[in-house]
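Only one protein chain is missing from this complex, and each of the others stays in its spot.
Take a look at chain A:
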């Protein structure tokens, strides 16, 4: 109740809540494609790779969004280039490139700004969201949702069956880099809510939860977005009430939802599966 009152009272809390909800939605939407394409590690990589871009933006006094998208997309291209043109496997290429980008970012941030800023970038500080940040997040949200809606067929087909996509004349590479660009934008939007280190959790945990509950992609995307929103709201409540880092509480709620689905999903849940096995065996031993 106190939380509800505080929302009515404090402007900063309204902005925090609104921003977190938008982040929850777009992380769920993009996250669904990320986990289906087996690119969870790529999500982690991009989120870390935006750090040098953020630092550069500070240095040149431009919006941090521009620098972040630039280094994020550059890293995605770099990873693709290294794994396609050498015997280095994809996960290794990801490991090498994102850690080096991240390391470079840490050095640049410490040289330019105080360590407090680094802390906020790494772990999020949703209660300090400025109106301009909120609008950037909303703008990114609109772009992401419109793009995914417009290219839904193409995203589905290139994720499910790239060979047929190519036979239909679709450019798999183009869709891949489109998705990487959207992923980078989502990461940047999530910086203040959950921070660089935990963005990947918001991307993959709600989507993975949804994946356990349905056999249709469109339903999965809606569920993932809903779980993102629920995690954001409940997480923010705990963050505000007990004065905890918002990123951490939001991610813990998302993990809690995942555990519930993992145990109790009707089709794929561990509990129901073992009950079905037991029932069958009991039936046969009669």
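In this text, a contact is a pair of C-beta atoms (placed from the backbone, for glycine too) under 8 Å apart; a residue touches a chain by one contact, two chains touch by 3 or more; residues count from 1.
Going forward, contacts and distances are computed from a predicted model.
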{"item": "Hidden subunit of the complex - UniProt protein name among \"Manganese transport system ATP-binding protein MntB\", \"nitric oxide dioxygenase\", \"Sugar ABC transporter permease\" or \"Transcriptional regulator, GntR family\"", "value": "\"Manganese transport system ATP-binding protein MntB\""}
{"item": "Sole contact to the chain not displayed, among A:186, A:220 or A:236", "value": "A:220"}
{"item": "Footprint left on chain A by the chain that the document does not show", "value": "36, 38, 150, 152-154, 156-157, 159-161, 163-164, 166-169, 211, 214-217, 219-220"}
